[in-house]
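A single protein chain has been omitted; all remaining protein chains appear in their positions.
After this line comes chain A, so read on.
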């Protein structure tokens, strides 16, 4: 539980680094007039919301390995992160002549996959923690605290350290590394839990 909590901190940290950098990149492509800013911010939020729905739907089945799914989600975010800046610039080049409404739609599509993945992590882990603690408020409070704390640190570190010292691409690479590390660690946690469950079954069989 403690290790998963740490992973959720890392998840929140990486997510916010992406958000800060991707917004800067999209603003350079589509402009920093208020229309573009509103579109980018709203697209981010809707992606998170849709991801939340998806994560919630998946978490409903108690048999699904939510920790493994969390690992896959983090890995997928990392992979997308690694290709994100060139992808944004390429798509931006192609879509420059579009109408504002079409640009809004393209922006939404561009960040839909990663933001859905990010949004799905909270309900997945809440389901996992709630099954153990039987308390929704405490599970949500703890997980929301950890994830948001990670985001808070990222928000400040991004503008005081990562971007000033290393630039956009390196900041994204740092987030990618964090996602992949979180994914690997979550996978190890899942494997241990699975092994532990098998051990319990063996013990039961012997006792019976």
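Note that in this section contacts are C-beta pairs under 8 Å (C-beta built on N, C-alpha and C of every residue); 3 or more make two chains touch, one makes a residue touch a chain; residues count from 1.
Here is the rule we use: contacts and distances are computed from a predicted model.
Hidden from the displayed complex is a chain whose UniProt protein name, among "Cytochrome c oxidase subunit 2", "Fumarate hydratase", "Branched-chain amino acid ABC transporter permease" or "Spermidine synthase", is "Spermidine synthase". Only one residue from A:45, A:87 or A:102 touches the chain missing from this view: A:45. From the options A:3, A:109, A:156 or A:188, the residue with contact to the unseen chain in the full assembly is A:156. The hidden chain makes contact, of the residues A:11, A:36 or A:84, with A:36. The chain not shown here touches chain A at positions 16, 20, 24, 27-38, 41-42, 45-46, 48-50, 52-62, 66, 96-97, 119, 122-124, 126-128, 130-131, 133-142, 144-146, 148-149, 151-156, 158-160, 163-164, 167-169.
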